[in-house]
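Just one protein chain is left out here, and the rest sit where they should.
After this line comes chain A, so read on.
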Amino acid sequence: MSTTNSLFSSDLNVVNVGLAMFEDDIAAQGAEVTTLDWTPPAGGKPEVLAALDALGDLEVAQKIEAANAEAVERIANSQPMLVGFGRALDVVPGMTPTTILHSGPPITWDRMNGPMQGAVTGALVFEGLAKDLDEAAALAASGEITFSPCHEHDAVGSMAGVTSASMYMHIVRNETHGNYAYTNLSEQMAKILRMGANDGSVVERLVWMRDVLGPMLKEAMEIGGPIDLRLMLAQALHMGDECHNRNNAGTLLLQQALAPSLLQTSFTTEQKKQVFDFIASSDYFSGPTWMATAKAALDAAHGIENSTVVTTMARNGVEFGIRVSGLAGNQWFTGPAGTVVGPMFAGYKPEDSGRDIGDSAITETYGFGGFTMSAAPAIVALVGGTVQEAMAYTREMGEITTSQNPNVTIPALDFQGIPTGIDVRKVLDTGILPIINTAIAHKDAGIGMIGAGVVNPPVEAFEKAAAALAEVIG
């Protein structure tokens, strides 16, 4: 009983679970005590507990630990590089002239919410497949258009994520593992296609992006060569971004890297000024870039046998879906998309909000965005809170992740690495859901962004994933 006798010779230091009343008595006697903020694991649901227990069996747990260690290693050692820009039809696997990619798990036209339908019809007009929005809606419903999730094409899409054949995409190559990731260009502003807006001004901007911005970026990359995005992401976090809702620093860094090459392209000075003005018009310019960065790293960690690490969190405005490394391919586990809570633009009320939408939660899946609120004290108002609370968010996300990414760190937390590798088991064990920073689109088609805030995934998605994992691993 050497351990017990070492207990007798040290100061009592208690973890108190369940009854807070015991804490006062213990503290009054001079012992250290901390009382857990305890809730029944897995929400107290017997079938989920059974799955967790199956995954907690000693031998199984060892296999999972090893697999998860490999998953977070692959995420952390991934080196995503921006290598170019190109039209979706030319670069995205499986893209066709009549394919529309969208955010989140699979969804049919009739089930899409207002903003996504708005974006789809706008995209069909932009592509010249319909002459107006009404004709576009009829076409979308006709069955002639192929709808497919961005995530199933090595891509991600912000908000509605609607991506059509002639839109220009970031091309990101994971130098470490060789895989690619793609995402659309930022439309800047609030009244934009991805937020569900689709009038003439929106389509006009898309045309300019296709004809000027996209080709100029493509040419610039050919001149300047690859850009190390993980390094830039780490720098942006050190400069006060969390790289999901705050991109002030990241956009400056990206522009700084692109500017010399942009100047050397064959476009006119007027067109170059348009591009610089466009980049300056919104701090969000680099937002999609970080999404593709995260996607490239997480895809490299998908499909590791026995791993319970989440590799995708994505929403289509109706459902929130996750994918898990140990459940290879396109197996989605879903629950209803939540309501985003946060400050709204003047004149809008919470009931105007569309439900949670977009692939941008790939940033939290990697470990920044909401997970790294502690790096971006300037936007703690988003969560209605204090800087202290922002620190607590990151610490709390540490409770549901596998480890920290040493390559991307947080100055205010003594350069702790960002929380990495969301573990399905830990989410259910703790009852802590991942926190996601995001924008709010109006619930109706045609309007656009009306606010920003935070949201959690539905716990059902994790419960279903745990059951599937228990069947495969347990």
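As a convention for this text, contacts are C-beta pairs under 8 Å (C-beta built on N, C-alpha and C of every residue); 3 or more make two chains touch, one makes a residue touch a chain; residues count from 1.
Rule of thumb we're sticking to: contacts and distances are computed from a predicted model.
Novice: Tell me the UniProt protein name of the chain this structure doesn't show, selecting from "Heme exporter protein C", "Acyl-CoA synthetase FdrA", "Glutamate/aspartate import permease protein GltK" or "cytochrome-c oxidase".
Specialist: Matching "Heme exporter protein C", "Acyl-CoA synthetase FdrA", "Glutamate/aspartate import permease protein GltK" or "cytochrome-c oxidase" to the record, the invisible chain is "Acyl-CoA synthetase FdrA".
Novice: Going by the contact rule already stated, which one of A:35, A:99, A:334 or A:394 would touch the omitted chain in the full complex?
Specialist: With A:35, A:99, A:334 or A:394 as choices, the missing chain is touched by A:35.
Novice: I need the residue numbers on chain A that touch the omitted chain, in ascending order.
Specialist: Missing-chain contacts on chain A: residues 1-5, 7-8, 10-19, 21-22, 25-26, 29-32, 34-41, 44, 49, 53, 342-347, 349, 378-379, 381-382, 384, 386, 388, 392, 395-396, 398-399, 426, 429-432, 451-452.
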